[in-house]
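Only one structure is covered here, and it is reproduced in the block below.
A protein chain is absent from this complex, but the other protein chains hold their places.
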Amino acid sequence: MIPLAERIAATSVAIEARSAGDYLQREIRPRLFKAFDEERLDADLHEISRSVRVTRSERVTDAFDLVGGRRNFDRDPALADLRMPDGGWITFSAVLRPNRETLEILAYTFERVFRSDAQPRFVRFDYNVPDHDNDKRGLRSHVHPGNDDMQLPSPILAPHELIELLLGEMGPAADRAPRTKGR
Amino acid sequence: MKLKSVGRFELAAVIALSNDTGAWMVVGADDPRVEGEDLAREIAAVTMTSVEVVMIDEPTQLGALSSATRDRTIVFVAVEGAERLPLDEQRSVLKRDRSATLVMPIKALAGLATRSPHFTSWIGSEVHVVAEDRFLDQESRNSRLAALRTKYGMSDHELIASTTAGRAPEDPEIAEWLVLIERGDLLQKSAR
Partner (left out) sequence: MPRALGPFTSRKALCAPRQVPHTFRAMSRLSRYRELMQTLDPSGDPRAAFESGWCVDRWTHLAAMANVARRLELEPWSSHLLVGGIGSGKTTELWRIHEHLVTSADQIGAECEYIDMGEERPLSSIQSCDLVFAATKRILELEDERRSPESPPPRAVEEARSELRQIKSWYAPDDADRADAAARLTPHLAALKAELIDDRNLILLFDSLDRMPPHRFENAVASDVQALQDAKIGCVIVGPMRAQYRATESIARLFDHNIHTLSDIAPDSTGLFVLAEVLRRRAPADILGDDITRRLALGSGGVMRDLIALAKSAAQEAYVDGNDFITPVHVDRAVEQLGRVRAVGLDGEQVQALRLVRDKGTLVIRGERELTLLETRRVLDYGGGKFVVHPALLPLLDVMTAAA
């Protein structure tokens, strides 16, 4: 049987974009813009423009950062740039590298913080740098369900897919009622 | 007196908002040809439609080119003849159904209000200089680095040393950090 780590690694995808600027322009900012227009994102266009950027590299083949919002390790609301209507926010940072006509995903961290009394308080998708330990356990790509110490395996997603996910309801399909079981 | 620059993304968003009214906007850029292509891609991305770039090689063609493309979102680029565009004279035939953005050299903007006051008034003074807005500036880069150094209690040198020795944390923030200090080469190829 194919080990978990391998099965998860197989979910990685080559992104169809030529460069950092191209990816930002075509796949990243338009999703935030659409969420802005549909009032699913409270941040305004200045904030999207200012805080969602890529690094410019010396060579076109170099790895680059794609960032969304300032670094905010302490989850300080004052540093939240991409605020959401529920009082929470999103932050993200991804490292990608151009490879021929596509982009390779090297690492990322995408976090959605919910409003202060929400359960869970946040959700974060991480894709670590390669490491023997977490690779073996199949946890190089994992999700934190509101707990920085708890890690659950997750498929590898593309940054634009993660943004789409985090900007959405993350609930059941529209025609299904939400279900909260137990206490 | 200089015009303020506006980021390309914001300009595109404003153009998108008026797309269905056939509004005109004039944009100044250092390299109008390159900017025209960039702006067209940006507008296409936010409107989710296709946007063509049309070169105006002969200034008097302006009206005819606009009429021929009036129902499509277009970015017009004028370089050498920009100061000779018959904007006022041909104003009557510049009415459109979808927006048009006219990109020209920045220096050509200087005479617009004097040379073509009718056109400038007609477009409601939508004249802007476009600024590149996709790349992280030095200040943001620095503040991210400061936050990373504090969080991990390491200097950039220590980070490089521990990464080379295979001892660095596996957090994705480490990858971001390495790229910020231009040592993305230390990132191994993705594991398979």
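Letters A and B mark the chains as written, and numbering starts fresh at 1 in each.
One rule holds for everything that comes next: contacts are C-beta pairs under 8 Å (C-beta built on N, C-alpha and C of every residue); 3 or more make two chains touch, one makes a residue touch a chain.
Note that the coordinates shown come from a computational prediction; the quantities given were computed from them, not determined experimentally.
Of the candidate positions B:E37, B:D88 or B:D156, contact with the unshown chain belongs to B:D88.
In the full complex, chain A touches the omitted chain through residues 36-39, 42-46. Interface residues of chain B facing the missing partner chain: 1-4, 10, 13-14, 17-18, 20-24, 86, 88-93, 95, 109-114, 117-118, 120-127.
Here is the rule we go by: only the chains that are shown with their structure count from here on.
Only residues 7, 9-10, 13, 41-42, 45-46, 48, 133-136, 140-141, 143-144, 147-148, 151, 168, 170-176, 179-180, 182, 184-185, 187-188, 190-192 of chain B touch chain A when the two sit together in their complex. By the touch criterion stated above, chain A contacts chain B in their complex at residues 6, 9, 12, 20-22, 24-26, 29-30, 33, 45-46, 48-49, 53-58, 62-65, 67, 70-73, 93-95, 97, 104-109, 126-131, 133-135, 140.
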